Structure formats: structure tokens, C-alpha cells
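For this view, one protein chain was removed and the others were kept in their places.
Entry: chain A
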């Protein structure tokens, strides 16, 4: 499999991003002047303690939250609000229970104005990519957790975004399904050549999937740190360097 390919599309530039929330009159600054360049086609993982602002950062990138200050630029142009070049995969599959798998995967394209026949045609390709062809006509309630999550992934991929934003997409899955899905995500990312920004609290997942890992500070006011994972793919979770990276990341959180 290929290593980092630099693309011109799907590039994200974050400049001095600041975001705070008002809770009972008190201001809680979650992101303080965060700056970062995400390369086109890169796989970036964001890790950090609970409450460190991972979801907030991702939601700002998605356009679901307005930042208080700073800029987000995509391919050089500042963005405000939601945009079709970005797609979000949430922790829960968020499937529409009244649509079959095919309808759910085609949903994104359909709301973007693509007519049903074409949307379903294009959806089929991604259903195959996530390995659910035989379940095209199944209802969401007939799917396992991992299968449902794959439907959510296919739905996001079907709109062919430049940037895929994932918020703990495998967080609710059991350990074995999770590992399989991590392999699939690597394969999909490699095939689709999409920029991937993945929030996770699973350090091993970050090292397995990412080109670089962004560590959000535990203390407010601390600075973010970046870790380059220059391991060839497919990655061996038990390889010596993989283990070294894991120790290094754990040390960031004072773990051993």
C-alpha cells in the first residue's frame, strides 16, 4: 500500500482557532489559538483526554460550530459553516430507520439533489466497498453495530468528500470488530485518497490509522503536540516501532 501521497485537494489550514463555551455565565475556553496544517490526502488522528476539545475541534472543522476566532481554510479558501467537500461520520451510525441500507447510503446524494436512480447506483459502489452488498435491502434494525457503522461510513463516502471527519467512529464497537474496521478504514482511505481527520481516545487506533497524531493538551493553556507516525502500511500492531510509538503516546498522558 502507498504511504503518504501529497494531494492538492482536501488540504485544511487551521489558523489561531479559538472556541469557548458559556456555561452558567462562566466562560470555558476549549480551543486556544490552535494552528495546524493538514495535508491533502493525509490521515490525521486527534487524541486527548476527555473534555480536551477533540469533538469541539472536529465540529468546528465540519462547520457545525462557529469558532470565536481564527480561520479554517480548505484548499486555501476560508470556509464558514457546512460544506459539501466535507462529510462527517459520527460515533453513532445515525441511520434513518425507515430507509433500507441502500436508501440510507444514497441519502446524502439525494438531499444534494441527485435523482434517486443515480444516487442508488453510486451508493451501490460504496456498499460494496464496505462489504454490505448482500444487505442492501435490509432494514437498519436488522444490522449489528459494526454493520450499521459501516453503513454510516458508506453514506459519507458516497458524496465523495475531499475531507472525511470522524468522531470516535469505532468507539462503541467490541475489540475484534474494531480491529477489523480499522483495517477496513485504512483500505478505504487508501482507495478513496481522501483526507481523514479522526478523533479517537484509542491510542493504538491513532497509531494504526494515522500519518500524524495531534495530541491536545490536558491542561488548558498547554500547547498541542504532533507526532509523526512514519510506519509503512499495513501496520503491525506488535511491531517493535509500533510499540515504541504507543509507549511514546502513552507517556504524553502520563501512562505506562
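Throughout what follows, contacts are C-beta pairs under 8 Å (C-beta built on N, C-alpha and C of every residue); 3 or more make two chains touch, one makes a residue touch a chain; residues count from 1.
The rule is simple: contacts and distances are computed from a predicted model.
Colleague: Which protein name, taken from UniProt, belongs to the chain you can't see among "Succinate dehydrogenase", "NADH-quinone oxidoreductase subunit I", "Sarcosine oxidase subunit alpha" or "ABC transporter permease"?
Modeller: "ABC transporter permease"
Colleague: Which listed residue, A:137, A:180 or A:244, touches the chain dropped from view?
Modeller: The one listed residue touching the chain not shown is A:137.
Colleague: Which of these, A:14, A:36, A:60 or A:87, touches the one chain of the complex that we don't see?
Modeller: A:87
Colleague: Of the residues A:35, A:112 or A:144, which one touches the chain left out of the display?
Modeller: In the complete complex, the chain left out is touched by residue A:112.
Colleague: Which listed residue (A:62, A:196 or A:229) would be found touching the missing chain in the intact complex?
Modeller: Considering all chains, including the one not shown, the answer is A:62.
Colleague: State which residues belonging to chain A touch the missing partner chain.
Modeller: Interface residues of chain A facing the absent chain: 62, 64, 82-84, 86-88, 90, 92, 94, 96-99, 107-108, 110-112, 134-135, 137-142, 159.
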